[in-house]
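Below is a structure I'd like to ask you about.
In this view, the complex is presented without one of its protein chains, the others remaining in place.
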Amino acid sequence: MSLSISHLVVLVPLLPLLGAIATVLLGRRLGPRAHLPALAGIGAAAAVAALVLLGTAADVRGGHGEPSRPVEVITTLWNWATVADAGVADTASGTPLGGAATATAPFSIPVSLRVDPLTATLLVIITGVGLLVAIYSIGYMHGDPGYPRFFALVAMFVFSMSMLVAASNFLLVYVFWEAVGACSYLLIGFWYSKPQAARAAKKAFLVNRVGDFGLAIATFLLWMTYGTLDFHDTYTADGTIVPGILGQTRLSDAAGYVGGAVGTAICLLMLLAACGKSAQVPLHVWLPDAMEGPTPASALIHAATMVTAGVYLVTRSAPLFIGCPGALTVVSIVGATTALVAALIATVQNDLKRVLAYSTISQLGYMFAALGTGTMLGFTAAIFHLVTHAFFKALLFLGAGSVMHAMGGVIDMRRFGGLRQLMPVTALTFVIGAAALAGVVPFAGFFSKDEILAALHSKAHPAAHASDHAEVRVAGGALPDAAAGPFRAASYRSDAAPRGAAGDAVGLDALDRPATFQWLYWMSLFTAGLTAFYTFRAVFMTFTGPLRVPEEAGHHAHESPREMTGPLMVLAVLSAGAGLVLFVTDALGRFLAATPSLSAPAIVATAVPHAFHLDLAIQGTLAAAIGIAVAAIGHYGRRSDSATTARWLGPLGPILANTFYFDALYRVAIVKPLEALALVAALVDRYVVDAAVDAIGRVPGTWGAVARRLQSGLLQRYALAGVVGVLAIVLALAWQLRP
Amino acid sequence: MIPAPLLINALLVGAGLFCLGLVGILTRRNLIVMFLCAELMLQGVSVTLVAWSRYHGDWGGQVLTVFVLTVAACEAAVALVFVLQAFARTGRLDAAAWQSLREETLPRVIDRELPEGDAAGPTWPTLTPAGVRPPEDASHTLEREHV
Partner (left out) sequence: MDPATVPAPSGLLLAASVAMLAAALWLLLPKSSDTLASRRLGILLGALALVGFAATGRSLGSVGENGVFLTVSAVALVSGLATVVTRSPVYAAIWFAMALAGVAGVLLTLGAQFLGVATIVVYAGAILVMFLFVLMLAQPSGMAPYDRVTNEPMLAASAGAVLLGLLSMSIGRLSAIEPPACCRMPSRADAIASGSAAPVSPEAGDEVARLGAELFGRHLFSVEVAGILLLVALVGAIAVVSRGEAAAESGREAA
């Protein structure tokens, strides 16, 4: 099976890429059928991704050992570049890990794809949601002049995102990290003639650069520290092993990862990158503006897939983070803060898509909060939430798109209402998605959010959960040698201590205390209530009450076509059922535990038996119920539009309405000084550089102006000039030949 | 074979003719006179060539002078045709009449003052009138028709 998986995984990115190329080449000729190549490519990729998932699942089940045997399949396509003798600089902080990465190790960048449970899961989500969004777009984008361009970009995005999660090398991750950013930029600015869209695209691009900068520096540091950028181990011809950063060899080594200042720096830089891509505070400002793009693109990129790249990156690098508890806690703090801040802002938004955008930021914050616990439960909960969130947030966005399509582009919730009479399918599916987001009992969001809360709670109250995993706790996170046996090749010397090994703590580590997580837990719980409130506020404002339709709607005011409602229904079923199925069977949790990154001893040590925490579930449900009730009361008593809300909120109102003044702060602190600098540079360019160039350019002109006067048109003046020249020559000769 | 002093004297004469012709070329504006001056320069060169040829007792110089004569004839033929063409276009034999070939922004050079004295030009010798044509006789022509 693994052989076929190694072949199939190549097809997953390849097919959308071919679809994108075909769309670019044939788009104009296909006209209204321009979606066909992209759709075929993504659809085939989705089917292949499902096969990959099934194959990987079979592999995981095949290993009956407990804890789960790590499963990974590496396919090296070709070697992108090899830099001979690219030595690792012998910095003051120590020597590279092991004997393999010596000072003259060649630096090679293999283009290799990997399949492990994490990648397989995400590939299915990316291609599956991508397929549904593409089908939906046939109806939504119908008649748009950029129809082929849209599908080419969507297919291109699916390719890039698949490569991002399938790449087995930090440099490739960086490349496709940028590629998805580029696709995002192009799709946000899809309607580039609209100034807001162009500005939003630019903003997204620039804010993401801050994060990308972090990833670049983190990559450099990784190379400096570990001497390779590969995730996996490489077996060289002479039988030695070059241990990859996330390879089995290093994972099974207790001292395999660098902690201390360097490790924390790497982790924090990766967190910066994740903050940029996943729109976490303080780099979240681009995502709400990104709603200027077409709604299907928002659903696919800015809700379901691309924005979860940060979650993927942190999960993939889990072993690195485990060694730096301080950085890990920062991940949690950033996540919980983002969740709360975004949820608060969402409560006062009147733009349906912006509510959903802030909700996305908030839910991503949840995932980060879970990741920051650094436990097996936390990581699996984050990915679980990622999966369910992809379903229900894509559903909500597509539902919002359906509403927008019917309302003729109007998305302000104050201008329409009672749409359930007009669009029953959209209303029903939207309510299901909202229930899932709010965490209503049987729907998907309830279970994933419950797991996140459980993960936070177990960090906040270790004593209460001690009984859960006392039997598997191993001091220092070191596993018996037997577990790592097969990977301990003779040539790999583990005695070389990595720099800054576990011992030296960083000041940041002091944050890793139960008290911190108690705060984070209560923040998250409050956020859960807020989530329910703003979600159902949107539902009530849009779908209940008397029917109101803005005049822009015109003849569009009806239920959307089948291409659009079909994906809605599929996603609604997934949003409703996926959480329950995955939670009850614990299939996802056990599956993900076989991911190499999560098989580090320190993480395996935190694994707890799968359990349903009734007390936490009651707390979460209570919060959701209160939120929905407040929304209902607010909506039915007095309309929950801005005037009434402002009166309730009092001084908090302006702060929320201005989104905590983030944009204003950036404008004053960053944009304005940079603009001033740019102005200075522009002036220097115009009046110094340009002036110098112009002056040089004027020199021949001036000479010409002088010499031009010689051309008098008088033949005899020319002859005279010639004679004077002859005379000069004769004089010179006479002078030379003087006696 | 000629003696050295004769060579030197002849060379001086050649140089003098050459320089006079040069001054004429540079100053005179009448195209015909300019050509006369060019021929004068050629004469200076011919004298020099012949002097050296005779001094060395070599025929090359004289042969060359024969060719100078030939080429001068060709030059005169072709150049005079052009002079006539130029005259047909401008009505003048003035080298400065072609100032329109100058740079666009430059002003035209205009003769500010002309000497008044000899505007009339020389008085050419005339012949006394003779052989006046007799008046036409109509009857005479009528007679002719019967021939």
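Miscellaneous remarks
Letters A and B name the chains as they come in the text, with residue numbers starting at 1 for each one.
Basically, a residue touches a chain if its C-beta (ideal position, glycine included) is under 8 Å from a C-beta of that chain, and two chains touch if they have at least 3 such contacts.
A quick note: this is a predicted structure, and the numbers were derived from the prediction, not measured.
The shown chains contacted by the absent chain are A, B, with contact judged over the whole complex. Listed by residue number, the positions of chain A touching the unshown chain are 714, 716-717, 720, 723-724, 726-727, 730-731, 734, 737, 739.
With the whole complex as reference, residues 1-13, 15-24, 26-30, 32-33, 35-37, 39-40, 43, 46-47, 50-51, 53-60, 62-63, 65-67, 69-78, 80-85, 87-89, 91-97, 111, 113-115, 117-122 of chain B touch the missing chain.
Just so it is clear, only the chains that are shown with their structure count from here on.
Contact residues on chain B toward chain A in their complex (touch as defined above): 22, 25-27, 29, 95-96, 98-103, 105-106, 109. In the complex of the two chains, the chain A residues touching chain B come out as 708-709, 711-716, 719-720, 723.
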